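So that we are looking at the same thing, I have put the structure below in structure tokens.
Of the protein chains in this complex, one is absent; all others appear in place.
Up next, subunit A:
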Amino acid sequence: MTGATRTATRRWWHFAAPALALTIGFFLIPFLLNVYFAFTDWTGFTAAIAPNGLDNFIGLAEAGILGNAIRVTVFYAVIAMILQNAVSLGLALLLQRTTAFNSWLRTLFFIPVLISPLAAGYIWGALLSPVGPLNQAIGLVVPGFDFAWLGSGGSALVSVAFIDVWKWSGLVTLVYIAGLNAIPPSLIEAAMIDGASAWQRFWRVKFRLLAPAFTFSVVVTFLGALNAFDIVQATTRGGPGAATTVLNIAMFRQYTGGFFGSASALSLVITILVVGIGIPLIAFLRRREVEA
């Protein structure tokens, strides 16, 4: 290696080093430590931390916390992902063309994206309360309707997942609009000339060519929902019973109880879900993009 290229390499490191150091220091080291802490008896009561094998996981499973939290989290993420993409794709099809009217509505639908998930939780906590506007509207048809959307085991989880959808749909809609506008108009015209119906044009042409936007949106909404916390804490705090106790809520409870090892174990479960479901999901959707 000549002196000049050696200097050049060193200069590249000057540029990469600050970002790399901060990422290693405040993301990677805690991330790796978590893999260790999940298998220790770390609590808020003693200073000593010692490995305890699978005790945290066994304890959480025997208390009925682990299995329930995994089920609730995956169910929440699946509902949020399906609803999110259905709503946003529908809105994108309606708002695809760039007109003054559509631009104005895109701006309007983006407002919930700016509101914090916590604030969105409080807003919808009121809208869905037994005396709230939704029940008032239903009450016009069904007098005295006072169903507790967030207070009933059956509907609470779907309701909080819906709030997640409401909060992010304005952004996902824009991703789909970008995808739709990247489709060459000549392909749609060709399909029309061949006599394809509106549904066929959507399902056989547009939806297939939307594959990259679809991959991005499905992955981001699903993985984001696995980390759910704010909306649940603002509305149900995990209840009624344990109906909406997602992993992060269970983790927060272990933490406030002083059981730091068990809290780390629940964090590790989220990581395992992200890797175990997320990576096969990305691989599957990418392969589908190539085929389409």
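Simple rule for what comes next: a residue touches a chain if its C-beta (ideal position, glycine included) is under 8 Å from a C-beta of that chain, and two chains touch if they have at least 3 such contacts; residues count from 1.
The definition used in the following text is that contacts and distances are computed from a predicted model.
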| item | value |
| --- | --- |
| Protein name, per the UniProt record, of whichever chain is missing from view ("Hydroxymethylpyrimidine transport system ATP-binding protein", "ABC transporter permease", "Acetolactate synthase" or "Nitrogen fixation protein FixI") | "ABC transporter permease" |
| Per the touch definition above, residue among A:I29, A:L54 or A:A190 touching the missing chain | A:I29 |
| Residues from subunit A at the interface with the omitted partner, ascending | 9, 11-16, 18-20, 22-31, 33-34, 37, 42, 91, 94-95, 98, 101, 103, 105-119, 122-127, 129, 131-133, 136, 166, 171, 174-175, 177-179, 181-182, 198, 212-213, 215-216, 219, 223, 226-227, 229-230, 233-234, 248, 251-252, 255, 260, 263-264, 267-268, 270-271, 274-275, 278 |
